[in-house]
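Here the complex is missing one protein chain, while the rest keep their positions.
Labels run A and B following the written order; every chain starts at residue 1.
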Amino acid sequence: MLTFIVRRLLAAVLVMFVITVIVFVIFFKTPGVDPARAIAGRNPSAQVIQEIREQFGLDKPLPVQYGQMMKSIFISRDLVSYSNQGIKVVPEIAAATPATLSLVFGAAIIWVVMAIAIGVAAALLRGTLFDPLLMVLALIGVSAPVFWVGQVANMITQGGLHSTFLFSWVPPLGYTPFTQDPLLWFKGLVIPWITLSILYIGLYGRVLRANILETQTEDFVRTARAKGITERQVLLRHTLRTSMITFVSLFGLDFGALVAGGALLTEVVFGIHGVGYLTYQALNNLDLPTIIATVIYGAFFIVLANAVVDIGYAWLDPRIRPT
Amino acid sequence: MSEPLLDVRDLKVSFRTEDGLVKAVDGVSLTLYEGETLGIVGESGSGKSVTMMSVMRLINDPNARFEGEVLYKGRDLMTLSKDQMRQIRGTGISMIFQDPMTSLNPVYRVGWQIAEQIRAHDRISKQAARARAAELLAAVGIPQAKDRVDSYPHEFSGGMRQRVMIAMAVSCNPDILIADEPTTALDVTIQAQILKLIRKLRTDFGTAVVLITHDMGVVADLADRIAVMYAGRIVEQGSRREIFYDAQHPYTWGLLGSIARLDRPKPRRLAAIPGQPPSLLRLSPGCAFGDRCVHRFDQCDEPPPLFDRVGGQHLDACHLEPKQKKELRETTIHPELVAEAE
Partner (left out) sequence: MATLLEQAEVGPEPTSADLGRNPWALAGRRLRRNRIALAAGVLFLLIVLLCLFAPLYAHDVAHVNPFPPNLNGHTVVNGKVVAVMQQGGGTLHLGETPIGPTWDLGHYFLGADSTGRDVAALLLYGGRSSLLVGIGSAVLCCIGATVVALVAGFFGGAIDAVLSRIMDVIWAFPVYLLAISLATELLTHSSGFQFGPLHVSATSLWTPTVIIAFIFVPYVYRPVRGQVLSVVNKEFVEASIAQGAGNLRLIFSEILPNVVSTVIVLLPLMVATTILTESALSFLSVGVQPPNVSWGTMIQDGTSLLYTRPWTSLAPGIMILLTVLSLNVLGDGVRDALDPRAKVRVEG
């Protein structure tokens, strides 16, 4: 088992390396894009461009540039942003991480609880009206663009109904660190949490219901009933335990993707300056160092999540464990 | 004669489907006495599994309809509450299924699964249940039972898995063990071992056994009485001797004719029953076997009732006269012997 874990992690590191190279190549090698020109700003003279090139080491061969950038990210941690030379990239990302983590963790708790509730309820209530009703709600959650839902939420909570008692507690858009004001932190995150989780509740509720119904037809569930254990034990110990395997592995992947900056739409709509927001801004400004750094950050989490899910899967399902 | 342990009275099970009403079980009556082994024989679609699953009330299909009574020790199981039925499962009546690979939960150790059943009916500690599980595994012939208690199902071979299933099924000393095609998914050599194990249970614990199979060879050794089912109905029922040596129904003849026998000369060809089993959606009003029966005559358009035409407990559902049956039987089962004699 240990060698399995080690091998998985090593493969993960390799993939990360490849990703950083690819991103580097995309942004530094594509013809027509001249980073020096981007940094130089308006109407640069040729001389200014040349100076910038030397200053930022853009005239060196690509592998050297790559090596230097990696070094300044990991070792000296003094990589500087192109669009705002006063800002060091690595600390900037570190500062933005709590916002993203707050958003994603909160939403994840909500969606896991709700999805399990909906999935189990729909499966148990199969044949009644509630089952298709819940599934339609879930489908709507899946079909609405998340940024639009956020906008509509803002429309309601910040606009027309803001003065009513229902939504007067909603603070203006933005993120307040927990250490600064816990209550405000919470109040500012409630609507974003709900918005982000709607999509995933729909998705996971449907997946779980499908898995439960599928597992219920399995022979070993029939055996469990034949043993004379209670229906609740059959559901929890046999049906759910098996149906949750897919749920858990999907969750690991989605959670990883969100932490990696995948929540950027929600962050942009709600003005939460997390890593996703940072990435988006960097891309808009062609701020290459920040882009590379956020991509590395993101790739790290995705790859980590993949590896954790693989390992977790083996732990959950003994058949897959390497003997 | 004492009261039967299990008394199934005119059980009818049908399923509503898109294409109509499927009559899987069409008026089946069976009795099972303490300590005896009843074999139920029939091909796929004959309704043998549905009958016994209905006895256990394991059919959860919302489209299923049940009629009739199933008396276990005098109580009608069809009228019991879910919780009352649950208490009977495992302790009163137990069931093992055809495919041991998929019948055990792959993510739990076998010892845990056996212990789960024990602790569902008996308030004992986890350790005690685990110890009992180890004893049971040893009793069914699993080597190094104490260690294998912690193994997962996929770490056993097919035959071993079936033994685990049996151990689990008898863990609470049930009165009745229903074995639904327990050997069909196993190799022939393993089959013999499993059947031997089931026989041992009968002698050691006095468990009554219902053995469901499509293979006459399987019941030849084990069953005290045999019921032959076709298209959801019982077509013949009697003691082992009566069925094998004095079969009264053409379908039974067909089944017997298709077995290779060691105590008779080798036939050039085994007799096969022509045709296909009927669609349970469109059962003919007369004898269900009529379309495939070479001895069909006019009266077969009326449904043949199941009763004892030859006396005693030997029942059959065929309009032919017992005398005719005696003559036709030999030609049907062993056509080559008759040809040679001529």
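Everything that follows uses one rule, which is that a residue touches a chain if its C-beta (ideal position, glycine included) is under 8 Å from a C-beta of that chain, and two chains touch if they have at least 3 such contacts.
These figures come from a predicted structure and were not determined experimentally.
Of the listed positions A:142, A:184 or A:250, the one in contact with the omitted chain in the full complex is A:142.
Set against the missing chain, the residues A:73, A:240, A:303 or A:316 yield one that touches it, A:303. Residue A:279 is the one among A:65, A:223 or A:279 that touches the chain missing from this view. Although one chain is not shown, part of chain A still touches it, namely residues 15, 18-19, 22-23, 26-27, 30, 32-33, 122, 126-127, 131-132, 135, 139-140, 142-148, 151-152, 154-155, 158-160, 206, 209-210, 213-214, 217-219, 257, 260-262, 264-265, 268, 279-280, 283-284, 286, 291, 294-295, 298-299, 302-303, 306.
What we mean here is this: only the chains that are shown with their structure count from here on.
Centre-to-centre separation of chain A and chain B, using mean CA positions: 55 Å. Those residues of chain A that touch chain B in the shared complex are 127, 218-220, 222-231, 233, 237-238, 241-242, 316-319. Residue ranges of chain B in contact with chain A, taken from their complex: 56, 58, 62, 82-83, 86-91, 94-95, 97, 99, 102-108, 116-117, 120-121, 152, 154, 165, 168, 172.
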